[in-house]
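All protein chains but one are shown in place.
Just so it is clear, A, B and C label the chains in written order, and each chain counts residues from 1 on its own.
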């Protein structure tokens, strides 16, 4: 509503009230102006009213929402379904242009602003989360793996001779595949066992660099966030090796934004050595739907090169999600989530420790891993493998999601490469174990339910294994509460056991 | 977004594109300004984008959406559920104040504007629909019956001696109850049969006025839209009687806005005689959910008195619905709906005529009823009553809604008054019949399905009645299409027959 | 999705996963079943997913959502605007039938269920909130005033001779108008001053009953929740008088559901004497938009009579709002809100006391009022009236909503009756004062902002009144924070002062 509209409004109802309403409107506009001018995440989250006003204002700057537009091109932002238009707040043109995913679209000033602001906000949050030295980043509507691929493809043009990527082993398929897809040969560096932890074998890295020759190496591809007992790579040392040998360094920081430790490693790595880009998942760090990642770095022009590597326009959907989320939370809201995550990690840790000990198991000592924990599964009796798989299946059926049982000796071939001890990041980890993580957004209730159900499952498995043994478990959990889930689970147990056995 | 925001935007993406977006925004604002200044329904419907921008702009003028508001009253527009807030576009304060449903709320400039504009738009549409002489109206969040009650309650204060309401009979409970609830004694004027039509007995009205004495009569309560074979009351003549005797005249124009004939009767009545207020349903005329009505009239101060009679605030929901609907349709869209309705009436009329004749029945000749039609049900054999009820039940089960079978001799007592021949508007209509109407929004497909299913039901009923008879029906309808509905219906037929028999 | 669909799903993705999904679905269905079977508010609130599933399931039981429906009636639930359909979750048919707002609609089984369940839930909550003896209630889409009118209109039919309503004075227009609109003569019983409190003059009530004769009295119309220094009526004693004299008793419990004290008064009144119905606002007690009320009582048949008095169908919108709200909150959520309100009342009380004393004012001692507080405004200097009005205007401009300044000697005529000392519930209250209330949903931030802004306004007013005086106010509030609001307010002060002076 413009000045004339307000004047007309004053004639319809009392001028004083309309003027008060009009003044109140300015508070919303003030927030919007600050955002556009500073490009920073507001401290306090916006309410939905301001947020939707903002999105609406942006959307009507796109040509598909012009009232007088006539389109004679091949892509005019027309939408067949009103449901679809609405769910995208009428942003239809996506982000980027043929040449560059960060470029401005003449047809879509609103979407272009949305894209710029989102990237600016995300940059602000990365600084706040522990990498103040970051200078540039952009959201890309691809998951972490494909985003890593894009980084590798960009490096190819700078290092035409390179064939290899040095990769301290982490047993997650998409990490490995990101290199294969880009057309490179991963050089797997096995981890070393230090105490319970699996850590980067720096000497092996250095030896490989010597052996292959720096020019033949596209980059070192290291990892922060990972499942215990693996811990984040020794980024500082790797960064120094890279700097010294003139080898690029790409960090997979998948769900590391949520951990100040992971972020600190990146900040330090960049300070003392070389990190060219670090890639993180949007969904795992910002509680948005799967499908986006952030590519960030310390050198504007390299990050821009990557953004220019993406051929064509791209979905604005992940950008929109993270924009809505950050504006709703505000930086204070996001910090609060980070703090709660840390607290839940401690809580999960202590509860799991208690439980494991009651079953003569042990919480692995992995102090360098700030997110994931592992509890041994040593005492599962003779048919241990079956018992462990069954445990995994039972947990799944009982709606415990994300708990991962890791048996010994699993072998898997991924894109032609055979991994012994797959899932455990090493050929021969000393024991089977179960992983649980404290990720952003976890609630105390998640931990409590998990511990209760795990207790029940362990008890059941033990009973089956060892009819005579008298296991007690953690008796202080109320068994009555969770009856519904248990009943449901019993029906499914057999069906799922089979599936689980085949899939894992 | 204000000037500063756009300036900031220009620094983020190209100034030229932002400026184009900013200019495009003005087209939306222009429409909003016109609406506020003229208070008329736009000719062309608005698109959702403009509509939502407008609603959003209004909503942020309400104090519950002020970013800095602190509330220490007993009603602060707080909302517990985000779903609820959203579905009301954050308009929480309703409309009106303690004293007057049309009054402005200091706390809610936006809701107040919404209310004023809605009433203004609705007034515009009533003029356009055939009552150009109307001067004042307001939307009230009560259905037609309760709105009539409010009119009667208002008149009570002007006519303290009056006890009676003169009411040409129409067999719809809520019409009758509207008078009972207001505390008056309805004086039922039986209709006279002219050809097939049931029409107002003007002489009986005049006689009653003489008999009871004008001062003892609160008003005449007449009706336009109704089920055939009753037709709209003779409004002009009634209006003249009222004018001459100094008796107020309230018209129940329930679903008459959709018919130019009904509207014309009101216009003429007001021109030549007296009509104090006419009341119409929102849902039946404007395709919105049930729950609102419009009270309109030709004398501002009387209409205002009614609005001041409503004690307390009221729901803004019906006003919001009709506002959204009219802005979406535009006056052209609404006129188109009126035109299509008229066409469907002709189509339904001709199809029903054809069908009725194929069963040796007859479409009643009711040229004064522009909306409802009736087809005789004379030849249903010996157990006619049962057959007719069964027909009604079968149609219901076959998802024909709104078709009404009217048997002979039904007697019903409503609030102490016994109606013979209930549902037929007269004590002894010559034959049983079935009603169907062409109401706003009806599609050709509705007519076709109705005729097809009615054909099938009639055939079934006849067969059961008369095993040896050879009825043919309308064979040109494709029997194969509607198989699913038929199958489903067969399952339900018995259950529903019982219910239907008891309820009707 | 039915069994066949799941089977098909199992062929598309893994049977085990589909089966798990299918089992998980049952948890949602289980909650729905419990609700339908028990008709009670669930203890824990439902998540949006279950809630929307439930609403969706209900909606598709309405004929306007039948895929094969053909409508030939005058009201078929057609909707012109998709926005409107969506915001009502496709419930278009409203609630009730011509004869009865609680009746079942054949065309709309879903809406009918919605209506029944809502009434059942609301009954459950009223019990829980302190009136376990309640037996029947229904939601009506009219605000409290009009709902009281409906009660009075129903009583008229039982007490044809009655002309008067005995009404212990409460200065709120809609309470008074509810009786006028129903066509009765309110007999105002002035309150008596006990300490600072204004309380029911029981002797005057009894005298009036004798004087007018019970048969001429329609009912006693008492009030619970009200602005201090008035306190809830002495319900027990009034109920006994009513029981003894055979006079009906209608209680205006406007925003009393949120206070266990108000509810207890009703429970006790009904136990020891007579209460025919008690009426409460939906918006004020359940944090939903304005527009609905609950009519409740202890005698099913009387409550049913009232529901049958409403002529015609009615909006389902308020029922839908309260249903969504209660299912979202659960009874635990609602109880938590009640608890927090009580705590905020204590907090507001202590903060206001502190502030008032720093200005040589006093918090009125009104221990019987559990919701509203009053602080004297005695020391506003010579031009006290102007100062008080200015204070009110300043608070409004500073976005303090709901604070009410009550000057001395205001006279107002409502529907012909002149009230001296209007707004103060008595002809001559000893001093001017300011009201603030702790209503459901209030947050500590509301209290803090209110106290801060009131402090500032009082200081300003004092300075203007008394240039030489040295007032200190509450210095421990941070003055810097609220700068924006203050700046905005300064611009509006003059405009609004004029409006405020004229309107109040």
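Please note the rule applied: contacts are C-beta pairs under 8 Å (C-beta built on N, C-alpha and C of every residue); 3 or more make two chains touch, one makes a residue touch a chain.
From a predicted model like this one, the values you see are computed outputs, not experimental measurements.
Novice: If you put the missing chain back into the full complex, which of the shown chains would it touch?
Specialist: Checking the complete complex, the chain left out touches A, B, C.
Novice: If the hidden chain were put back, which of A:138, A:310, A:359 or A:429 would touch it?
Specialist: A:310
Novice: Can you tell me which of A:83, A:207, A:411 or A:490 touches the chain that was removed from the display?
Specialist: The missing chain is touched by A:83.
Novice: For the chain not shown, which residue from A:14, A:27, A:112 or A:178 touches it across the whole complex?
Specialist: A:178
Novice: From the listed residues A:294, A:400, A:431 or A:457, report the one that touches the chain absent from this view.
Specialist: If we include the chain that is not displayed, A:400 is the one touching it.
Novice: Tell me which stretches of chain A touch the chain missing from the display.
Specialist: Output for chain A: 48, 51, 63, 66, 68-81, 83-84, 87-89, 91-95, 98-99, 106-107, 141-146, 148-150, 153, 156-157, 172-178, 180-183, 225, 227, 254-255, 281, 283-284, 286-292, 309-318, 321, 324-325, 328-329, 333, 337, 348, 371-372, 396, 399-404, 414, 436-442, 445-447, 449-450, 453, 482, 484-485, 499, 503.
Novice: Just checking the interface: what residues of chain B touch the absent partner chain?
Specialist: 14-17, 19-20, 23-24, 26-27, 30, 82, 396-397, 399, 484, 488, 491-492, 495-496, 498-500, 503
Novice: Spell out the interface residues on chain C facing the chain that's missing from view.
Specialist: Here the touching residues of chain C are 1-2, 4-5, 8-9, 12-14, 16-18, 20-22, 24-29, 31-33, 36-37, 39, 47-50, 52-54, 56-57, 59-63, 65-69, 82, 85-86, 90, 104-106, 109-110, 112-113, 116-117.
Definition applied: only the chains that are shown with their structure count from here on.
Novice: Taking all residue numbers used at the chain A/chain B interface, answer same if over half belong to both copies and different if under half do.
Specialist: Comparing the two copies, chain A and chain B contact each other through largely the same residue numbers, since over half are shared.
Novice: Counting contact pairs per chain pair, which pair wins?
Specialist: If you count contacting C-beta pairs, the leading pair is B-C.
Novice: How many Å are there between the centre of chain A and the centre of chain C, using C-alpha atoms for each centre?
Specialist: 46
Novice: Chain B to chain C: how many Å between their CA centres?
Specialist: A distance of 30 Å separates the two centres.
Novice: Could you please state the distance in Å, as a whole number, between where the Cα atoms of chain A are centred and where those of chain B are centred?
Specialist: 55
Novice: Out of chain C, which residues touch more than one other chain, so two or more?
Specialist: 396, 399, 484, in rising order.
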